[in-house]
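Take a look at the structure set out below.
One chain of protein is taken out of this complex; the other chains stay put.
Chain lettering (A, B and C) follows the sequence in which the chains are written, and residue indices restart at 1 in each chain.
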Amino acid sequence: MIVVMKKGADEAQIQAISERAAGWGLKAHVSAGAEVTVIGLIGEEAAAQGPALEMMPGVEKVMPVMKPYKRASTEFHPEKTVIKIPPARHGDRGLNIGGPGVVVMAGPCSVENRDMILSLGAFLKGTGAHMLRGGAFKPRTSPYAFQGLGVEGLRYLAEERSVVGLPVVTEVMDTRDVEMVSEFADVIQVGARNMQNFNLLKVLGRCRKPVMLKRGLASTLEELLMSAEYVMSEGNTEVILCERGIRTFEKFTRNTLDLSAVPVLKRESHLPVVVDPSHGVGHWDLVAPMAKAAVAAGADGLLLEVHPDPAKAVSDGPQSLTPKRFKELMGELELVARAVGRNLH
Amino acid sequence: MIVVMKKGADEAQIQAISERAAGWGLKAHVSAGAEVTVIGLIGEEAAAQGPALEMMPGVEKVMPVMKPYKRASTEFHPEKTVIKIPPARHGDRGLNIGGPGVVVMAGPCSVENRDMILSLGAFLKGTGAHMLRGGAFKPRTSPYAFQGLGVEGLRYLAEERSVVGLPVVTEVMDTRDVEMVSEFADVIQVGARNMQNFNLLKVLGRCRKPVMLKRGLASTLEELLMSAEYVMSEGNTEVILCERGIRTFEKFTRNTLDLSAVPVLKRESHLPVVVDPSHGVGHWDLVAPMAKAAVAAGADGLLLEVHPDPAKAVSDGPQSLTPKRFKELMGELELVARAVGRNLH
Amino acid sequence: MIVVMKKGADEAQIQAISERAAGWGLKAHVSAGAEVTVIGLIGEEAAAQGPALEMMPGVEKVMPVMKPYKRASTEFHPEKTVIKIPPARHGDRGLNIGGPGVVVMAGPCSVENRDMILSLGAFLKGTGAHMLRGGAFKPRTSPYAFQGLGVEGLRYLAEERSVVGLPVVTEVMDTRDVEMVSEFADVIQVGARNMQNFNLLKVLGRCRKPVMLKRGLASTLEELLMSAEYVMSEGNTEVILCERGIRTFEKFTRNTLDLSAVPVLKRESHLPVVVDPSHGVGHWDLVAPMAKAAVAAGADGLLLEVHPDPAKAVSDGPQSLTPKRFKELMGELELVARAVGRNLH
Partner (left out) sequence: MIVVMKKGADEAQIQAISERAAGWGLKAHVSAGAEVTVIGLIGEEAAAQGPALEMMPGVEKVMPVMKPYKRASTEFHPEKTVIKIPPARHGDRGLNIGGPGVVVMAGPCSVENRDMILSLGAFLKGTGAHMLRGGAFKPRTSPYAFQGLGVEGLRYLAEERSVVGLPVVTEVMDTRDVEMVSEFADVIQVGARNMQNFNLLKVLGRCRKPVMLKRGLASTLEELLMSAEYVMSEGNTEVILCERGIRTFEKFTRNTLDLSAVPVLKRESHLPVVVDPSHGVGHWDLVAPMAKAAVAAGADGLLLEVHPDPAKAVSDGPQSLTPKRFKELMGELELVARAVGRNLH
């Protein structure tokens, strides 16, 4: 950590910083320049003390040097994490997230009924999709909007897995539901609005299922990595990072899909990175180009909304692909994946 | 709701919208212009159908006409809501939030220990502050940072209330803790990161304590009102709205305190509006001017961080006022409050 | 245009809107709903009157129905615009921007000296790049930073064109320089900071060279199209739109490259769309993945910073590719272009 003193800070103020640092077991290196004095503090615990130092007399600013994330970082763990999803049915093959294959997770925004899940699941499996996504618990801006089928929805997903064979990714919103959802899901999703629901992250850190963490609408990538750190610090190291768009001033799109998140996260972290273009753009006609772009940028997977009849969807219809368009897209994605040295399995 | 058809949309497409609308019990008024046709849909449930219509062939866009919030809105409830906080001790006077007086809630970011809470509480009461704020459960970006004293912290707050007499506002982060926190708190705070933790909002909607809802870092004011609607739709109508800064590109301040939220929320809603300049700016030297500005803009209250020794605070030291500076500020605030026809009680 | 009246607006207020509209030659269609009345105004000039109507008694809000851009829009001009750049030297082939080929414009941020431009130009031509980019006039945040070589720089670019044969794209910042720059440049660039320098746009609208318009840091795509409209409304229809990143809260990247701009602009407009990943991300190691993503998203061209020795660049070194890395990237881009049915010529 670097402490920059104010122009005109005096000797006593500089000394006070050094003494305070010594009290925390840190060594202080003072560099007195012509205009300002700069103090480097060295030692493990330095970062956490930044705010306290910022308050001390004569201090202009405090600049952290070390990255705040450890378990999630490439520095701490240079090998890429590959998350293995076990086969949904006896005799099926398992799935790797974070390996050379690009994983496609597709399905409706909300689980609406049993038939939809079973028939759409079968269709998706036929197109080569790898996982079924579908929400049983739905975070909705309005209390008057459909809130999801709850446990009933989870049961339909479980039935799809055992009958059709696509492993399942579904969201959890409440610490009280983690245990139940973890019985039904292959990957547990944390939605953008809960990315900094730290209690939820801690409970997920103690469960045995991979967690897919969606970036918050106004969260920096550093904060996304810190939320992964919450899960990992409790013992669960299987975390998938998901870019799904951030909130900006642009109005043509629902959010601004920040695809540069992909190369940044893959440089900073060993965790797999997935992109959700459906939420990122919010209009089905923009989903295909952005899905292809995500794969070209190096994403390890895609989360795509598909609905048998988008105009009748109870939620997120405008951003859902029809089955027909989705099938075409799978072919297009395979070409792009190969162009960057990967494949769709 | 207004449906704007694409240039060149045909009769059948227009007819399909009208029929679909009729199926929902809505009446459709078609206005065929020289360039585009516009369809007005009339009826109670219109708004929820917007996304489905957006998917129909020939539709360019769908524009909602009605406001999505009801219980929180001025239209639905024109009289201002005044929330009564009962006296902390026998013989004390109670407190009104949302009346002519401007309410000051002050205290440390985190409850650090018993002595601090009791002595700071006594000091604050002496300066004319109305409530004690302090976090027992702390949402922290890093899992390695201080997470709060938990129940122990709540007990110190309760002791302060019975001994010193300042009612208490404190945060809840988890649905599992709502019952417990509601026993200790006079006002339960929902932090910015949990503004759209809808399950938490629903549980709070069924408890008997006023809820102070902080605006999320990337939440629109409409979304803040919709989150209030969540609490109110479950039966708890005592909601306080709190502006605490939004995330922008500016770097001198921790967040961008959006004071225009005050007149907007007071126009759109009958609920009291409080401002937290400490989190809004993040640096103690900017807190006083922004606190005065908030009162001048019409805020019903302020949330201010005060710490006996900010340089030693376990959290948010840089934005905390010293007791001395806080006392001066109380005098300055009284002058501004009077200039806009109010007072600090 | 739709005028939504306030709940409780009276007959006289509604009548006043209709009369005012009639005064502008517009027809008014009144739809009285159970809760609110909505008035549709029909006629060519409706949009410009929105703000005036918003001020009239009883009006809640005014919602435009028509798109504000005409000449730049797909509705007005459905065929894609292809801009032809004439051959730089006798015997060379010309270049199409907006056709099936993806055009690569590469070069240093600033023109630094003659040797650099001639030798780098020759290298780039050898790799298959199509145009040379380089700034002679440089917009710099600090008045103390290098401001560009000016006319001298333009002369080096012209020499490169006649000797090496790559056509040239370079920036103009001042109405007074347009005539001069248009003599030297094949494409004249308007930088992000000047996207709404309307006088500059008007002057460019009267010159005979294609204009490449970079999106402003906080400009919506609608505003970008309106700026194109400025140029086009003066007669110059050869406009290239360029996404180069918008300003958000994210700190790992210099800007947030909004690749969804590509499919949005290609849907809304017939003009070619180019992406500048170098400015978009600001770090050379992120440029290649984002360049590939841009091509996968459907971009008609790329603007890439290349410098013979980035560590010695007078500006934008950190985001510049080395010649070696650029050459590799050209090969990678060809593969992605083919995967989406295009090529690099």
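By our rule, contacts are C-beta pairs under 8 Å (C-beta built on N, C-alpha and C of every residue); 3 or more make two chains touch, one makes a residue touch a chain.
As the structure is a computational prediction, the values presented were derived from the model and not from experiment.
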Query - Touch with the omitted chain, as defined above, among B:Asp10, B:Asp115, B:Glu152 or B:Glu250 - result: B:Glu250
Query raised in the report: Per the definition of touch given earlier, which of C:Lys84, C:Arg176 or C:Arg206 contacts the omitted chain?
Result: C:Arg176
Query - Per the touch definition above, residue among C:Leu41, C:Leu221, C:Ala313 or C:Met330 touching the missing chain - result: C:Ala313
**Report entry** Among B:Val82, B:Ala145, B:Met180 or B:Ala293, residue touching the chain not depicted
**Finding:** B:Ala293
Requested in this report: Since one chain isn't shown, list which residues of chain C touch it in the complete complex.
Outcome: 48, 51-56, 68, 139-145, 173-176, 193-194, 196-199, 202, 216-218, 223, 226, 229-230, 233-234, 246-247, 284, 310-313, 315-318
Requested in this report: Write the list of chain B residues that the hidden chain touches.
Outcome: 218, 220-222, 246, 248-253, 256-260, 262-264, 267-268, 280-281, 285-286, 289-290, 292-298, 332, 335-336, 338-340
Report summary line: Residues of chain A touching the missing chain are 2, 4, 7, 29, 31, 33-36, 38, 40, 42-44, 63, 65-66, 75, 247-249
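The rule we apply is simple: only the chains that are shown with their structure count from here on.
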Query raised in the report: If you list every residue number at the chain B and chain C contact, are more than half found on both copies (same) or fewer than half (different)?
Result: same
Query raised in the report: So which chain ends up in the middle if you average the CA atoms?
Result: A
Query raised in the report: Which whole number of Å gives the spacing of the CA centres of chain A and chain B?
Result: 27
Report task. Could you check chain A for residues that touch two or more other chains and list them? Result -> 218, 246
